[in-house]
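For this depiction, one protein chain was excluded, whereas all remaining protein chains were kept in their positions.
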Amino acid sequence: MARLHEMTALEIAASIGAREVSVEEVALYFLERIGRLDGSLRSFIRTVPERAVAAAVALDRRLAGEVSARRAGGLFGVPFAVKDNICTRGIPTTCASRILESFVPPYDATVVRRMYEAGLVLLGKTNMDEFAMGSSCENSAFFETRNPWNLETVPGGSSGGSAAAVAAGLVPFALGSDTGGSVRQPAALCGIVGLKPTYGAVSRYGLVAFASSLDQIGPLTRDVADCAAVMNVIAGHDEMDSTSAPLPSRDYSARLGADIRGIRVGVPREYMGEGAEPGVRSCVRDALGVLEDLGAVVEECALPHTEYALSAYYLIAPAEASSNLARYDGVRYGLREDAAEVHQMYERTRRRGFGPEVKRRIMLGTYALSSGYYDAYYLKALKVRTLVKRDFDIAFEKYDVLVGPTSPTVAFPIGSKTGDPVKMYLSDVFSVPVNLAGVPAISVPCGLHDGLPVGLQMIGRPFEEDFLLMVAHAYEQAAGTSRLRPRMVSEG
Amino acid sequence: MAISRDEVLHVARLARLELGEDEIEEYTRQLSRILEHIQKLQRLDTKDVPPTSHVLDLKNVLRADETRPGLSREEALSNAPDAVSGFFRVPKIRES
Partner (left out) sequence: MDSATAAEFEPVIGLEVHVELKTKSKIFCPCPTKFGAEPNTQVCPVCLGLPGVLPVLNEGAVELAVMAALALNCDIRPSSRFHRKNYFYPDLPKAYQISQYDHPLATGGWIEVGAGASRKRIGIKRLHLEEDAGKLMHEGSIETAARSLVDFNRCGVPLIEIVSEPDISSPEEAKEYLQVLKSILQYAGVSDCRMQEGSLRVDANVSVRPTGSAAFGTRTELKNIGSFRSVVRGLQYEIRRQIEVIRAGGEVLQETRHWDEQREVTVALRGKEEAHDYRYFPEPDLVPLHLDREWVESVRLKLPELPEARKRRFVSDYGLPEYDAGVLTASPSLAEFYERCVGLYGRGEGRPKTVSNWVMGELTRFLNANNIEIEEARVTPSHVVELLRLIEGGSISGKIAKAIFDRMCETGEMPSQIVRREGLGQISDESEIAAVVARVIEENPKVVGDYKSGKAQALGYLVGQVMKATGGRASPGLVNRVLRERLG
């Protein structure tokens, strides 16, 4: 048997089902690994070993009571981690912010509840850019997370902790959130699979809001089959979320392994220009070759408003954020800086509680919504959003999948972009249009450049994640790129 | 498109963010630079384009008028920085 940290979640579940290993042994294995290796990586804000072991023991007992140990298709017994902006009852949920450092939610996010109900074991909460604002995990109020491929580089962000933990084999998979690329970009930079589902496919209840019309929770996994299996647990209608799509539940794994001969692949020329570094483009071109070999018809196409999407995004997301983050006022929970008068208390609390990037975006968003600027900025951005969405509508009339790079660069050195917000924002140039349009997109590893992973982004039609996963799976199987692992993993 | 120091102070006030002198300068500079970058949007003619505030084509998501128990008072107040006899407590309120 392979070592647990080199196995996929589905392989681990199968092994548990076959009673080759107990749920408790699996949990302890990964907890030990985190204890040993996370000191240099710093992907977890906190682990919950007692809870995890207690949950694992209870699951083993349940398993012992079953006539047949095999639980069809599930992830029963598999450990997981969640980004620290997803609420967990009784476990602090900090958003990597001072302002929520002491906050303990009295409720579980819908995705967490579904995980528990499906018999999965939570190991801990992962590091992130504060309130999911960032592309490098350097905006955590607590510490930076490092990329397991090269500890001098960033893991990407904002779900950098989740991506690094999965890539380093500290946990079989993790959940992140994606508002402008925050699942896909760190997945790309850490060489794993990350999916941003269609807006409305996964409940946002319990995800601490950054930009409500863009946020989606998504899986970060070792391979595409695991990604589909996690979607089977977390996706589906939730009456606690008014923006959750009222669609019947579906099997995201159903089309895996199907032939993709004849599918039409569009390659947006805006994604393959100078914006992406040559090494990235070269890996993507290799991937397009693999798709052609599989029988796909690959053609260049256009998403003409791509260059405007980033600007629209950096108005819409901060505007919504400025409102979503107003509730951190020191009244009901979180940090409070005392003052004689309540508005002074607000100002001091928020000054001390928020980091510079969060403040920057609150300021930008407040400005964009304020009297006299609403039409020129916020409303304008919403109109551009319409144009960006139309680009996708038009492209999907002709193509089944759009393919390009996930991120314009591979993992960059820690500290190299922190001085210049605009430069940092440009990391999101290929990922934000997807959020503006609400469509699903997956990042799968497509090779290495300078010894660092490159991510291939595949974008699909709304609510056709099963098709997208089918294409990604076919590519992954043919290219073998998901088997690339950092030394941290192969060395044990 | 530059943002003025006064505008920065006004926005900070709206957002209830106290800023230090260095921050005022930094945000005036950085926000100006970001807005300059964003300025390219003005090149697009959007006169006849409707705004998209939401990508989903959903409407009328409603729940039945039924009650369910919420949190106990202890749970409700468990995260409070200052609570007394069942209430959250805040410093004195000056209208503003």
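Per-chain residue numbering starts at 1, and chain names A and B are given in the order in which the chains are listed.
What we mean here is this: a residue touches a chain if its C-beta (ideal position, glycine included) is under 8 Å from a C-beta of that chain, and two chains touch if they have at least 3 such contacts.
Remember, predicted model here, so these are calculated numbers, not experimental data.
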The chain left out here touches which displayed chains? A, B
Kindly state which of the options A:Thr8, A:Thr198, A:Thr243 or A:Ser443 is in contact with the chain not pictured. A:Thr243
To test your reading of the contact rule: which positions on subunit A touch the chain that is missing from view? 85-87, 93, 95, 100, 103, 105-107, 109, 204-209, 211-213, 239-243, 319-320, 322-323, 326-327, 329, 331-333, 342-343, 346, 366, 369-371, 374, 378
Which subunit B residues touch the hidden chain? 14, 16, 53-54, 56, 58-68, 70-73, 76-77, 84-96
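Rule of thumb we're sticking to: only the chains that are shown with their structure count from here on.
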Would you kindly tell me how far, in whole Å, the mean C-alpha position of subunit B lies from that of subunit A? 24
For subunit B, which residues count as touching subunit A in their complex? 3, 7-8, 10-12, 14-19, 23, 27, 30-31, 33-34, 37-38, 40-42, 44, 46, 49-56, 58, 61, 63, 71, 75-76, 78-82, 88, 90-94, 96
Which subunit A residues qualify as touching subunit B in the complex? 102-104, 106, 199-200, 213, 239, 242-243, 245-246, 305, 307-308, 311-312, 314-315, 322, 326, 329-336, 338-348, 350-351, 354, 359-360, 362-364, 366-367, 370, 376-377, 379-387, 389, 421-422, 425, 436-438, 462
